[in-house]
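Note that this is a trimmed complex: some chains were dropped, and none of the rest were shifted.
First chain written, first letter: the chains are A and B, and each begins at residue 1.
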Amino acid sequence: MTAARGGCIFPGAIIVALWGTLCFAAADHEKLLTDPGVYGTFAAYSFDEEWAKEDEATRIAHLAVLKGVVEQHRKKIAIDLYLMQGLSDHADILFRSHATELRDIQEFLVDLQNSTFGKHLRTAGVMHGLTKKANYVPGFSDQLKADLKTASEPGPNPYVIVIPIRKSADWWALDQKKRAAMMKEHTEASLPYHKTVKRKLYHSTGLDDMDFITYFETSKMEDFHSLILSLQKVKEFQYTRRFGHPTWIGTATSLDEIIEVLAH
Amino acid sequence: MTAARGGCIFPGAIIVALWGTLCFAAADHEKLLTDPGVYGTFAAYSFDEEWAKEDEATRIAHLAVLKGVVEQHRKKIAIDLYLMQGLSDHADILFRSHATELRDIQEFLVDLQNSTFGKHLRTAGVMHGLTKKANYVPGFSDQLKADLKTASEPGPNPYVIVIPIRKSADWWALDQKKRAAMMKEHTEASLPYHKTVKRKLYHSTGLDDMDFITYFETSKMEDFHSLILSLQKVKEFQYTRRFGHPTWIGTATSLDEIIEVLAH
């Protein structure tokens, strides 16, 4: 498999031609993936039992429909795909959608679910979050700010992990200063893994039964494991009421790669 | 999509004629949505796997039946519809029904579920509540009372969020005065979002496995997120045992719009 970098999908050579235009059109994709005030929806699906029984030609026809639906909505939405099959319990594929309006994402997912392809999908889970400006970073020391700016290692990050988090009522009852001090400790603990584990945070309070969706990309799962282990040892972790449940794990993949996997 | 304002549905121009009479007849609808002593039932459904396989003509015939059932019961009940598909985990549509007797709502939902349309529905969840006069407002300061009367911004509020809440036994053991003081703090924290997030409260103790159903309408999901974040920081939140689970999120829509979405 190849990996998705930013919002632009780099598939294997044989399909570069096809996706070239999409990457071009996805200039705003990059912006959606970096700006604050953007909604991110994680929608995981499993295939129904009929899917496996369709012959290859029918599956390919359905997958062409999937492609059409995705392309149609890529004008407004940045859409990433991940293959969860074989790594996660009850889901096979994951769509991550970024848009400035949640309704645009709803329209995409409604179209997807009602397409001939989508009729074979069962919703395994949907989670919403919102990107915001960093909350605690402005108060950090210049050194810590500089450390956070270190570029991450180039190259594909095939593994993607999605972990929803709910903080305890005690956390929210703390004053901003105490929370900031703990988040500083949290951030320092994460620094050694800054280069190899890419992180993105979504704020979910009210939008779902959690406070945050944490999203990670890495090529080194062992580093990711060490990162989470470090984060469990800082004080802020004691204010965590839910961590995972589910933990979604998948591999970044292009639409065409997924089509190839699913066609057979 | 267009939005539902109050109990009266304003669909796109092409269907205004059809709904004109319904809006006219729905004079009591407004009253049901504002009076205390009214029962509100939230019933969410998902489509079964057969639905997707029906051809368009059959689906349209079923949807005409849905329309008939809703119209027949609108004399006694204020019925609102929301599209949850694409935004919520395991439900596609949500009916909110207001009536002075719970039995009237039961009769509507029994008719709905036993109709040829309803045979394709699976119940995802049913929650009941009762509207009551404001509990703590009478003791608030004149200023706070005045602030609460500020009109909310005009225009459609496409997003609807439904969050069930259960308070802890400790909350109910507090005397009324302490609860009132905390509700004052709660109310003050919500004031900045008063204009852009419309709220409605249903009392559920005994009627369901929760104490309250909180219902929100907004066009600015980010404001709604900020509102809930503020409410999680006041003392009263520490007495909350269940918040969400599920959090239902959907978009306000007219019956005709939903019919259009579902027909294809």
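Going forward, a contact is a pair of C-beta atoms (placed from the backbone, for glycine too) under 8 Å apart; a residue touches a chain by one contact, two chains touch by 3 or more.
No experiment lies behind these values; they were computed from the predicted model shown.
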Overall copies of the shared sequence [whole complex; 2 in view]: 5
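Note that only the chains that are shown with their structure count from here on.
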Complex contacts: residues of chain B adjacent to chain A: 1, 49, 52-53, 83, 85-90, 158-159, 161, 163, 221-222, 224-225, 227-229, 232-233, 235, 237-238, 240, 243-247, 249, 251, 261, 264
Of all residues in chain A, those that touch chain B in their complex: 37, 39, 41, 43, 48, 102-103, 105-110, 112-114, 119, 123, 125-126, 128, 130, 169-170, 172-173, 203, 205-209
